[in-house]
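With one protein chain removed, the remaining protein chains of the complex are shown where they sit.
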Amino acid sequence: MKKERYLFRWAGIVAISIIALLGTGIYGLSKVSKVSSQPRADVIKIDNMIAFGKLEIAPVEFLHEAHTEALAKKNKDCAACHLTQNKRLFPKFKRIADTDRIKVMDIYHKGCISCHGEMNVAKEKTGPVECEGCHSEKIQHVTSRQPTGFDKSLHFRHSEAQENKCERCHHEYDEKTKKLVYVKGKEGTCRYCHKEKTKDNRMSMGLASHIACIDCHRKNISKRLTTGPVTCSGCHDPSVQQKIKKITPIPRMDRKQPDVVLLKKAPKGTGVDTENTNKMAFVPFDHKAHENYNDTCRVCHHESLKQCNECHSLAGMNEGNRVNLETAMHQVDSTRSCQGCHEAKQKDKNCAGCHVFMGKERVKEDTSCLKCHSAPVMEKKKSSNPDDEKTLVKTMLQSRNLVPGTYPENNIPEKVVIKKLSKEYDAVDFPHRKVVNALVGNIKDNKLAGYFHSQKGSICKGCHHNSPVSANPPHCGNCHGKPFDGKNPSRPGILGAYHQQCMGCHKEMGIEKPAGCTECHKKKNER
Amino acid sequence: MSDKAAIDHKTWFTPFNAISGTIIIIGIVISILRFTVGLGAVTHLSDDNPWGLWIGFDLLVGVALAAGGYVTSAAVYLFGMKKFHSAVRPAVLTGFLGYSLVVFALTYDVGRPWRLPYPFIMQQGTTSLLFEVAGCVALYLTVLFLEFVPAPLEWLGFKKVRELAVKLTLPLTVLGVVLSTLHQSSLGALYLIAPSKLHPLWYSTYLPVFFFVSSIIAGLSMVIYESALSHHYFADKMDAAHLQESEGVTLGFGKAASLILAGYFTIKVMGIAGGDHWHLLGTPYGLWFLVEMIGFVALPSFLYAVGVRNKDVTLIKWTAAWTVLGIVINRLNVSLIAFNWHLPSARRYFPHWMEIATSVFIVTIGIVLFRFIVTRMPVFYEHPEYKD
Amino acid sequence: METIYYTYQDFYTHTKGILYLLMIVSLFGIAGFWNFLTGKDDDNKENE
Partner (left out) sequence: MSISRRRFLGWVGAAGMGSVVGKSALAAGNKHFDGYHESLGVLHDISLCVGCRSCEAACCKVNELPVPDKPFTDKHVLDEERRTTAEAYTVVNKYGVTGKIGPSFRKIQCNHCAEPACASACFVKAFKKTKTGAVTYDASVCVGCRYCMIACPFEIPAYEYNESFTPRVMKCTMCHPRITKGQLPGCVEGCPMEALTLGKREDLLKIARERIRKYPGKYIDHIYGETEMGGTNWLYLSNVPFSDIGMREDLGVTPAPELTSGALSVVPLVAGLWPVFLMGIYAISKRKEIVFKEELDEAAHSRTKEDI
């Protein structure tokens, strides 16, 4: 009997404590964890232990700059936490390599806690020494860290400062000597070797850049030279990135690249293409101009900066990931292909108004192919001088008409009155010529757009679509006769056609006026 | 409540009559408002929350708590537990009153109550769980009436008719269990059609089973709880057999309730496993779910067990009350608290005071009717003329 | 009279309608069968 009562008492205590615990749990959850509102670029998540398997405890949120500043006050520098290897500072905390789980863990625990402990004893402001202080599930700081890039402007500033001594940064790995060597004229991008993650003896891009950049900058500081940033925010804070000095115009990077190129399949004898069925006209390509349009070479080239046809054959080859030459040049959803990039330009505000309505159809016969494929096939002339080819390409490029073509002003109707919709609303006075002039004006400085719209009437097709180019296109109502035409289900009626076209275009081009129905047409009973 | 005064018929003005009278007057006023101005005037029901307290409490809780009738009659007449015989009539009476009031409450909630027979006489929406519930409740109400009818017949002295009614006991009990199994589970199954609205911890394809099993628990606990109250207030109405058997009933039903609660806990856990909702237990809704599961299922199961082992009738009675509260919480969770959980708080439902007042009004009617009947008819005692 | 059901809902309404009727029939049927099955039990008892 006594035993039972004892049991009962315990049950009561356990039940009450469970309910109380749950209650406080709910209360605790209802409190929103405090997040420091100021985003910072130096928030580092220390989760290195993930390399040894699943994390047992929450990763640590580490504020790098808070530590640099604290150390600076005590006249300590990077060496307080970072070791040096080959006379260069190594980014990992107090170690060169992640050897094993226990060792790395000890390095962190000893390194962090001992320093915090010492400062605690000295009654100085310092970080936590207990587990939860560092290992917290809650995110306390919003990170603003953004990857940084080495654009052409930065590259020029660096090469200028290094007196054009490319070897100071560029190197290659020599398999035989197992050493880093420099080969003149074969400079490539860092990412050719340095990938996202460290693999074998190739450092990751992150590791390599932190070693190389920061070390050099630090040395310059010690020599009291002007140099780049050494702190996290110096490179990774978006607002600081904005302030990095830009050179304009940027002098051309010289790596013996051609001014103009004739894009074609690999010549015979290189073993790339075995078949000899290329009937397509070659494409004259202004390489120099395209260098200016893009920030890095990688935008078009892959990391290796090879010629396109070295890897992309007509049939596709392993080096080119089995992407054939045609796809490499025309793939629409790629940022590297010609057509992909050109089509992306159609999303520009000045272009989107018309182009957003143009469906992507595979058109078999279209003169637009010939806009690029304009050079004659020169395969037969084996002995042709490469310089002749260059001259030909240059002349072809120079003879291109890059001005949008329009009809004479008086051939363009000034005003079109749209009466078809005057049921509830008045007719619309559509300022036709004003719109045409605005569209032409928008692209007159755009070489790409100018070249593709140089034919008279091609700009008219933005609205007068689906009918042959003509100075007298058919009326809209000729096709858009009735809504919900079962035979042409995707063709809107006249009401939808006008509203979709006008409003869609205005929206895409960011034209805010007219706002609301009555700015185009007055309501009938409102007069 | 001073009952002696009321039973003596000396004065009508007793605290019980005063309180219940006030509630009933308020209830009548609200009823007039409801049936003349419409649901919008007295409820907080909205297009997002079409079912409120009147369904969540009056229907779901009401039906669950009236389960004592079928549980007790099945135990006595089918499972042969004759020692619980004295518990049958009070349980059947509560069941009958409970179901009558559920139907009464429904007339408040549905838009056109006079059309309540439409599902049977006009068009049969046979794919609706509600059709099944409606059919079973209607039939079961008749069954309960027939099961209870010997009591008023004895009171009124209609011997022959009473004989006929008593003969029907066995088939009625079987029919009662069948109908109860069906509609108790179907009340849970009502929510099967809305997996996108009910919180996943409460939504399960086992919902009908959960509702059926918990209705047995509710029935058992209600019988214990009610007998505790009756002993307090109507002890003078009870015969020797009733008083003698009462402790046995409490212990026996407590034992059954403890066992079934344990089983219920198990299948609820399996429900979570089946839906793989473990991760939701850490959320605020999950904690509330744990409160229900641990505080109102696991704990009463254990307390019942302790009470039965110790023959501690007081503990069992308190546990019964706690379990009944747990059933109320469970039904309200499914119908109101965890329902529409995805909606922003501004679109959630909280009952209007008049809805609460109406529910209180209906419960009060139940208590008054129960009191009226047990003070007159042979419920707590065997009629001297009809002793077997 | 063949009816084609286009929706599951319509088909289900139809089959459920039959099932509900069958349920009522079965309840009475089982009661009757029980009487038939145990009808002689009571006789035996009385005869004893």
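Letters are used for the chains, namely A, B and C, taken in the order the chains are written, and counting of residues starts over at 1 for each.
Rule of thumb we're sticking to: contacts are C-beta pairs under 8 Å (C-beta built on N, C-alpha and C of every residue); 3 or more make two chains touch, one makes a residue touch a chain.
Everything numeric in this text was worked out from a predicted model, so none of it was measured.
The chain we do not see here touches A, B, C in the full complex.
Touch with the chain that is not drawn comes from one residue among B:190, B:238, B:272 or B:303, which is B:190.
When the whole complex is considered, the residue among B:60, B:74, B:223 or B:377 that touches the unshown chain is B:74. Across B:30, B:60, B:129 or B:377, the single residue that touches the chain missing here is B:129.
Residue positions on chain C in contact with the hidden chain: 1-19, 21-23, 26-27, 30-31, 34, 38, in rising order. Contact between chain A and the unshown chain involves residues 332-333, 356, 359-361, 483-484, 486, 489-490, 492-493, 495-497, 499-500, 503-504, 507, 510, 516-517. Interface with the hidden chain, as seen from chain B, comprises residues 35-41, 43, 45-48, 50-51, 74, 77-80, 109-113, 115-116, 118-119, 121-125, 127-132, 134, 170, 174-175, 177-178, 181-182, 185-186, 189-197, 205, 207-208.
Rule of thumb we're sticking to: only the chains that are shown with their structure count from here on.
One inter-chain figure worth recording: chain A and chain C are separated by 72 Å, centre to centre, where each centre is the mean of the chain's CA atoms.
Chain A and chain B have CA centres that are 65 Å apart. Chain A has no residue in contact with two or more other chains.
Residues of chain C found to touch two or more other chains are absent.
By the touch rule above, chain A contacts chain B in their complex via residues 1, 4-5, 7-8, 11, 15, 18-19, 22, 25-26, 29-30.
Across the complex, chain B is touched by residues 9, 12-13, 16-17, 19-20, 27, 31 of chain C. Listing the residues of chain B that touch chain C in their complex gives 124-127, 135, 171, 175, 178.
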